[in-house]
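Every protein chain of the complex appears in place save one, which is left out.
And then subunit A:
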Amino acid sequence: MSSSTAAERGTGPDPAAMAALDSHWAAAPTLRNWFATVDHKRIGRRYLVTAALFFGFAGASALAMRTQLAGPEAGVLSAREYNQLFTMHGTAMIFLFSTPMLFGFGNFLVPLMIGTRDMAFPRLNAFGYWVFLFAGLFMWASVPAGAAPNGGWFAYVPLTDERHTPGLHLDVYTLGLLFLGISTTAGAINFIVTALKLRAPGMSLNRVPIFVWAIVATAFMVLFALPVLNLDNALLFLDRRFDTRFFEPERGGNVLLWQHLFWIFGHPDVYIIVMPALGIVSAVLPVFCRRGIVGYPLVVFSIVAIAIISFGVWVHHMFATGLPQLSYGFFSAASTVITIPSGLQIFAWLATMLFGRIVLSVPFLFVVGFLVTFVIGGFTGVMFALTAFDQQTTDTYFVVAHFHYVLFGGAVFPILAGIYYWLPKITGRMFDARLGRWAFWLVFLGMNLTFFPMHVSGLLGMPRRVYTYSGGLGWDALNVLATVGAYVLAVGLLLVAIGVVHALRRGDPAPDDPWGGDSLEWATSSPPKPYNFAVIPRVRSLHPVWDPATAESTGPGADEDRILAEGRRTLFTSEFDGRPERAVEMPEETLKPLVAAVGLLVLFLGLLFAWYWIAAGSGALVAGTLATWLWPPHRAPEEAGMTT
């Protein structure tokens, strides 16, 4: 392992080549370029900031709900308000926070970790961000309008059909998620192609960082799971707006069809959220144990296994719907088995700690918080795989406790660890460690104080999704505890935000590699240059930065075909072994992604308000923009960057 900086490792290419790279990659700081950027680092940062904003909204909704539930029969929120807030809390935390946040990390980090200069489709990447932003605003704008979705994040029919919930509420939900799905799908495709084609030469599949494996596995899950949700939402929209009858039993439809389709998406989605977060853990934990992760092939195996098995467990969300016993037996088995790959990862991390030399830094503290809480969520997860126990505790506060241990424990703690870990790389600034420790302890205590009592109130018979409850049923004290915990948690999260702002304003300049990390993002400057790497490294091991041979590959005398200074270019390599194939031209700043996203926004607004002519017109605008976007440029092959 080396603690030297990138500058010491090698001076890179000659000054002329550096100047050429700068001229081809750096965008002038104009307003147009702010909107037109295709730089994965700026887009990644925007994902992170926007997702954090939506997290704030959804968290504020949760605080309002906890305030209402602090006492029995309280009047802080009306039933109408509460039902909208709990629906938006769940929908936003799942769709507008977790996945975009982790896609933000992926966007920023995947090209850096695999040693390339951008995502495979930089314009698609920008398009994905704008669509995410607009879809999020589309959904959140319904809250002040009093028309927010109110059928729960799972939107079960027939409650959500036109007869039982008239108004725009559920149209915002179906259209909002369809709109957002475009962004998530585009992002997933981009991650897969980037990780398969743009890895630095020498980075064969067995040298790919686990975080990248996790992002790619997640992207594959998105591609298989999301179409099912899109279908479900499209059918519901058609039912509501055009009186089709997919879900109306009186007219030959089936209400359980909605649930099957929803959970065929919904359970893989739990892993879509958690898996990249586990990838963050696998990136952060070994660095602070000063060694590589134990059992790298096992961890990769468990990621792939989870990605596959997760498609065979959805019925455990429907154990109380009265399906045949035999199917319960099967889905119970699959749901039990899926805990084993997670167990493998837990013990791989524990072994890494036991065989390492631990540095108890702030990111590592959050990893420890993750381990403690995620394990508890895992136990209750096994319990929900067992049909009889599931039937007793599903739809109670026990399940609320369970999935917050899984999702807060399994996703938010790693996200916080990731924020502290990569903040120096992303911003070029160090954070205040003391503030970070305070934040950790408040978040950890607040989280457990909020959600642990919910196990008990669920066992004591408190159903979930109730806007109020009767006193004297044994639930009062538990709810007070949970509400107090929620406020402690909120203060802790506020300290995280303050820590980030403080780092940006007052933080010391960050060195290139403040933690002694092993993956390639630490081999660039903090923050990285627009082209990431002046010389695309030649990777010789799983831990390229700890490996002198890889470091030397970016030093003087690097091959010209890894500098690629004459144009905005990067390197294609082969899918499995990472053998260099050819240089490819990367696109320049363009406003087309933004125009297409705005067109889609207008299209979805047109559908929402039943202005179908406007929707059709903006559909034509989107199609036209895509046509000019995809039109092949007329250039000579050598001009287009093709090597002959």
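Here is the rule we use: a residue touches a chain if its C-beta (ideal position, glycine included) is under 8 Å from a C-beta of that chain, and two chains touch if they have at least 3 such contacts; residues count from 1.
The rule is simple: contacts and distances are computed from a predicted model.
**Q** Quick one: find the hidden chain's UniProt protein name among "ABC transporter ATP-binding protein", "2-oxoglutarate ferredoxin oxidoreductase subunit beta", "cytochrome-c oxidase" or "Glucose-6-phosphate 1-dehydrogenase".
**A** Missing chain, per its UniProt entry: "cytochrome-c oxidase".
**Q** For the chain that's not shown, point to the residue among A:146, A:166 or A:329 touching it.
**A** Spelled out, the listed residue whose C-beta touches the missing chain is A:329.
**Q** Please identify which residue in A:33, A:67, A:204 or A:339 touches the non-displayed chain.
**A** In the full complex, the listed residue that touches the missing chain is A:339.
**Q** Just name the one of A:467, A:515, A:531 or A:604 that touches the chain not displayed here.
**A** A:467
**Q** Of the residues A:18, A:53, A:76 or A:383, I need the one that contacts the missing chain.
**A** A:383
**Q** Quick one: which of A:25, A:420, A:452 or A:604 touches the chain that's been left out?
**A** A:452
**Q** Determine and list the subunit A residues touching the chain excluded from the picture.
**A** Counting only subunit A, the missing chain is touched by 78-80, 83, 151-152, 156-159, 164-165, 249-250, 253-256, 289-291, 294-295, 298, 320-322, 325, 328-329, 332-333, 336-337, 339-341, 343-348, 350-351, 353-360, 368, 371-372, 375-376, 379-380, 382-383, 385-389, 391-396, 452-453, 455-456, 459-461, 463-470, 472-475, 477-478, 481.
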